[in-house]
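Read through the structure below, which is laid out as structure tokens, and then see the notes.
Here the complex is missing one protein chain, while the rest keep their positions.
Chain nomenclature is as follows: A, B and C, assigned in order of appearance, with residue numbering initiated at 1 for each chain independently.
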Amino acid sequence: MGRFGLIFKSIAKGRVTEKYPFAPIELPEGFRGKPEIDPEKCIGCGACATVCPPSAIQIHVDEEQGYKTIDLFLGRCIFCARCEEVCPAEAIRLTKEFELAAASEEDLHQVVKLKMAKCAGCGRPFDTVRHLQFIAEKLPEEQKPMLALCPDCRAKLASKILTVAARRHR
Amino acid sequence: MMFKKSLWVFHLNSGSCNGCDIEVLNIFTPKQDVERLGIKLVGSPRHADAIAFTGPITRECLPKAIEAFMAVPEPKIVLAIGSCACGGGIWFDSYAVIGGIKEFYKILKEKHGIEPPTTIYIPGCPPKPEAIIYGVALARKAVEQKQKSEIFVEESDIDDAATLFKEATSTRHFIPKIEVIKRGE
Amino acid sequence: MTWVALAVNILFVLFYAPLMDGIERQVRARLQCRKGPPITQTWWDILKLLRRPPVAPEKAVRPIFNLAPLVAFAALLTAFILVPTLLPHSITFWGDLILVIYLMNSATLALVFGGFASQNPYAHIGADREVNIFLVEELALAFVIVTLAIVNGSLTIEKLFPVQLKLSVAIALIAFVVLVYIASARIPFDIPEAEPEIVEGALIEYSGSQLAFAKYAIYLKRLLLFSLLLNFVLPRNGVVRPLLFVIALPILSIIYASIEAYCGRYRVTEAIRLLKRISIVTMISWVIAIAGW
Partner (left out) sequence: MVDKILAEYGAVVLDRNAKRLVVQVDDKQLRPLAEKLFESGFYYANGVGVDERGLGHDFAMYHVFASEKDKLYLVVKVSTSNLKLPSITPVIPGSNWAEREAMDMLGLEFEGHPEPERLILPDDWPKGVYPLRKEFDYNERPEFVERKPESTPQRTDVVQLPLGPYHPALHEPEYFEIHVDGEVITDAKYRGFHIHRGMEKLAEGRLTLNQVPFLAERICGICGFTHSIAYCQAVADAAGLDWPERAKYIGVILLEIERLHSHLLWVGVVFHLLGFDSGFMHMWRIREKVMDIAEALTGNRKTYGLVLIGGMRRDIDESRKNWVLKTLTELREETERVSKDIFGMKELINRIKGIGVLPKEDARALGVLGPVARASGIDTDVRRDHPYLAYDKLDFKVPVYPEGDVLARLLVRYDEIIESFRLLEQALSEMPQGDVMIEDYTIPSGRVGLGATEAPRGEDVHFVITGVESKVYRWHPRAPTYNNLPSVPIMLRGNNIADAPIIIASIDPCFSCTDHVAIVRKGKVIWKGPLGEGVKQVGR
């Protein structure tokens, strides 16, 4: 039929254009849209930042103020949902939101600032309060005091205990 | 608003993987058909009202991108399409790219003294065609901007770990409150 | 009365020319299963362009580059003083078909010069192709005019419109229908401004209001060609004429745009070969006209 066949078919087909932006569109289940951190659930463990391929989630530690900042920059996010997969607290998930355009780059940031706990030994802030609690819930009671120490102090303490034990053994 | 009814776009691939380029092309196909909104793709930057960057702007593309950018008459709109153009994407700190539109503006400012024009950031990898349409509608101020920067700050008095564990043992599910600051409101 | 009619005609063409492009865009969109732009879209484009500042490229020959779109626009408007459109009254004005064709061609040439003056390689190629096609097209057009002149015994617009239908005239008119298609630079003959290849050819360096006038001139040229075609066949007087004229224009648009939507672009050589064939047809019509049929 050639070109005339095609013309007739096009007319028969009619218009296929959707109405967007004047009408919303349907999105399939499982669509990977904007990632959102639930600030009430986030424990600041940093697992998401570690797996994020483009480093769109970055962690900054402010030792003076005692805050840990989780900075999610949508303008670099590749919407791969790895963060959702690894988050132990189910705090970050991908919504169906895709209308993310913004007039300034600042609007593309989502920042969660979490309070950090000071080490019982040296007094240096070392981990978020929530992360410690999260671990504490899974630890047996007798090991919990160790959590109050930063990794450095913990190592020192551990070596001390070991030396004492070794001496005793001897 | 000059571009309310008619907006001509010059599309510049500044080192993109093609994903965004295809989606830019895609909005002209029957399903989305943005010609109905008066949007047209033009081949010459001189004809354009808006310039669409896709890609993190590679070193090799940089001089050409500056040239094309300057050829678009003022006033112009810049559409930074895709995560690469917005913030450098997965390559943001690689040796071969300059890392997104913001860095591009810095270079423009330093070398040519040009102030950045109105810019619409459209994140996505690649953004859905509808997301691009939404971005253009935002440039025309036809829709409200949904995406706002959010800063959540945890408010809590406890800051030393020793007291924390005293408290934690008594109330297992103690969770400190959080304060939300939304910028732009 | 004539002046009022003239003013009405000019206003009509000024208003309708961009609208016609809008209609054609809509037709093409429908044939591609799209919603397409509103028919006022071309108007919005032009209004926007008029508000934008023109930027001249550094290397351009400024006087020619800046003037070219205005010259083209003015030449075509002048042609519309001669060619009756909605109201037939301007027919009594002086001037003949040759003048109309000259005005139309000077508009084309103005844009070609503008393209050369811009010093852009794409514009050069576009302008160059334009000239190529234009030269061959001219030959065919000349034979059409000569045929009509012989049959009607005159070249004045007053005598020519509408033409007497004879065998030679019929052949010439059919050739003219094709020529109108080619001269209005539609696919597959939009080679001079082929978008995917050389980016609107001669117009590449134009921007803002200059681009608006250049585009306007192109739309006016299409309308002028349609008007000439309709004038040859429509009755000259009466209330029916404006009515028929207004109905016939969109119909022509629909037909031409449908053909345009379902053709691939020719190479320049192919286009020229086709034009040469049309020239032969028009030459035959001329011979037939001399023979008196």
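We take it that a residue touches a chain if its C-beta (ideal position, glycine included) is under 8 Å from a C-beta of that chain, and two chains touch if they have at least 3 such contacts.
It should be emphasised that the depicted structure is a prediction, and the values quoted were computed from it without experimental measurement.
Trainee: If I'm reading the header right, one chain is hidden. Which shown chains does it touch across the whole complex?
Mentor: A, B, C
Trainee: Based on the whole complex, identify which of B:His11, B:Arg46, B:Lys102 or B:Arg140 touches the chain you can't see.
Mentor: Checking the options B:His11, B:Arg46, B:Lys102 or B:Arg140, the one contacting the hidden chain is B:His11.
Trainee: For chain B, which residues lie in contact with the unshown chain of the complex?
Mentor: 11-13, 15-26, 29-31, 43, 55-56, 58-61, 63-64, 68, 89-91, 93-97, 125-126, 128
Trainee: Which positions on chain C touch the chain that was left off?
Mentor: 28, 31-34, 121-122, 124-126, 128-129, 132, 187-188, 190-191, 194-199, 261-265, 267-269
Trainee: With the missing chain put back, which residues of chain A would touch it? List them for me.
Mentor: With respect to the unshown chain, the touching residues of chain A are 1-3, 5-6, 9-10, 16, 27-32, 51, 53-55, 78-82, 85, 94.
Simple rule for what comes next: only the chains that are shown with their structure count from here on.
Trainee: Which chains are joined by the largest number of contacting C-beta pairs?
Mentor: The chain pair with the largest number of C-beta contacts is A-B.
Trainee: If you average the CA atoms of chain A and of chain C, how far apart do the two points sit, in angstrom?
Mentor: Here the centre of chain C sits 62 Å away from the centre of chain A.
Trainee: In angstrom, rounded to a whole number, how far apart do the mean CA points of chain B and chain C lie?
Mentor: Taking the mean C-alpha position of each chain, the two centres sit 43 Å apart.
Trainee: How many angstrom between the C-alpha centroids of chain B and chain A?
Mentor: Averaging C-alpha atoms per chain gives centres 21 Å apart.
Trainee: Touching two or more other chains, which residues of chain B qualify?
Mentor: Those would be 30, 33, 36.
Trainee: Residues of chain C that contact two or more other chains, please.
Mentor: 32-35
Trainee: Which bits of chain B are touching chain C when the two form their complex?
Mentor: Those in contact with chain C are residues 2-3, 5-6, 8, 30, 33, 35-38, 40, 42-44, 46-47, 49, 71, 73-74.
Trainee: With touch defined as at the start, can you tell me which chain C residues reach chain A in the complex?
Mentor: That would be residues 30-35, 258, 262-263 of chain C.
Trainee: Considering the complex alone, what residue numbers of chain A touch chain C?
Mentor: Against chain C, the touching part of chain A is residues 3, 6-7, 10-11, 13-17.
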